[in-house]
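Yeah, one chain of the complex is gone here, protein chain that is, but the others are all in their spots.
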Amino acid sequence: MSSDHRVRNIFIQGAISSGFIGEKIADHAAKKNIGGHSIFLGQVRADLKEDKEVTGIEYTSYEEMALEKMHEIRQAIFAKYELTCMHVYHSLGLVSVGEISLFVFASSVHRAPAIEACREVVERIKKELPVWGKELLSDHSHVWKENRN
Amino acid sequence: MSSDHRVRNIFIQGAISSGFIGEKIADHAAKKNIGGHSIFLGQVRADLKEDKEVTGIEYTSYEEMALEKMHEIRQAIFAKYELTCMHVYHSLGLVSVGEISLFVFASSVHRAPAIEACREVVERIKKELPVWGKELLSDHSHVWKENRN
Amino acid sequence: MSSIKISVLFFGQITDYTLVNRIELNDFKDTDTVLHYLKTMFPRLKESPYQLALDKEIIHENTLLTSHHTVALLPPYAGG
Partner (left out) sequence: MSSIKISVLFFGQITDYTLVNRIELNDFKDTDTVLHYLKTMFPRLKESPYQLALDKEIIHENTLLTSHHTVALLPPYAGG
């Protein structure tokens, strides 16, 4: 089911809404062996870049490669942690400041595997997925997002 | 605001709904310096106890003491981690299998403080808050929940 | 000498045999005396794990009581 061999899509056009996140949480009420969920949400910040405020990020990806890589990460995480399920969503296109662009959701019987897996997946996504973010500035210029370690 | 000295209530009567969680996430769209949210959700499992299935947990607490303790934990966490804000909700009364009884929500500019603070708060809540759970079994008997480390 | 009036609170599995959440006691000078009395009243307390709180602070030693003190018997926590 959750740890199957199918390559899944993770990309969502535009921001990930809080309603969507709430629905995904509700979907797990039927999984009666889950004891803990760990969720990470990445939100777009109004950083100052070259003295101008970031108003949003336009995400692009080498989608085919990203989905294959994500599949590989997923397989590795399921091999390493005893998870009930895991879901990953990443935005493409424009996400405005204050909106959510990354949603990682791991669940397990006891809490530790969900918490550790969620954290590791976030780190791997940021390091290993071919995704780029064009930070749009208040004067309509742009800079390219750089990830911190 | 978030790191103030007021003792806040954390208790919610009954289960914590996915709609409530979605709303709390949406509330943070206005905080434009947040880059990462880390969320932990505790969900009631249909464990087998004495060969009978758990159908729900009835939570009770020494509320006054729990709120003081939670306030102390909160102050320590804000002193240790650079957080934008943190929210904690715990159920009292009946929470059925598949429903959520604990919601910890930490946010920060960069992801690491939110992730580490969320995890530490969950561990401290389970160890340090005077809360008890009566696990109701399918034959109307009960056992008392014991936390694993 | 005026009477010392204290409250005793029971929680979790302890209420399975105390059947009440709270009792009021008069004229117990310290927490050891209270515990001794409670163990007579509720023999299962002798096999139950619990911590003692005095006015919401965990105590590990016998402590003198004054009026309006609240003693609480706290079985192992199980929140979350």
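In this document, chain identifiers A, B and C correspond to the written order of the chains, with residue numbering beginning at 1 in each.
We take it that a residue touches a chain if its C-beta (ideal position, glycine included) is under 8 Å from a C-beta of that chain, and two chains touch if they have at least 3 such contacts.
Since the model is a prediction, treat every value here as computed from it, not as a measurement.
The undisplayed chain touches these shown chains across the complete complex, A. Taking the complete complex into account, A:90 is the one of A:24, A:37, A:90 or A:119 that touches the chain left out. Which of A:54, A:86 or A:129 touches the hidden chain is settled by the complete complex: it is A:129. Here one chain is not drawn; of A:27, A:64 or A:139, the residue touching it is A:64. In the complete complex, the residue from A:22, A:42 or A:113 that touches the missing chain is A:42.
Not every partner is drawn; the one left out touches chain A at residues 42, 59-62, 64-66, 68, 90, 101-102, 122, 125-134, 144-147.
What we mean here is this: only the chains that are shown with their structure count from here on.
Taken as a contact graph, with one node per protein chain and an edge wherever two chains touch, the assembly forms an open path, each chain linked only to its neighbours along a line. Distance between chain A and chain C, defined via averaged C-alpha coordinates, is recorded as 50 Å. Centre-to-centre spacing of chain A and chain B amounts to 23 Å, using the average Cα coordinate of each chain. With centres taken as mean Cα positions, chain C sits 27 Å from chain B.
Shared contact sites, meaning residues of chain B that touch two or more other chains, fall at 42, 122. Residue positions of chain C touching 2 or more other chains, listed in rising order: 80.
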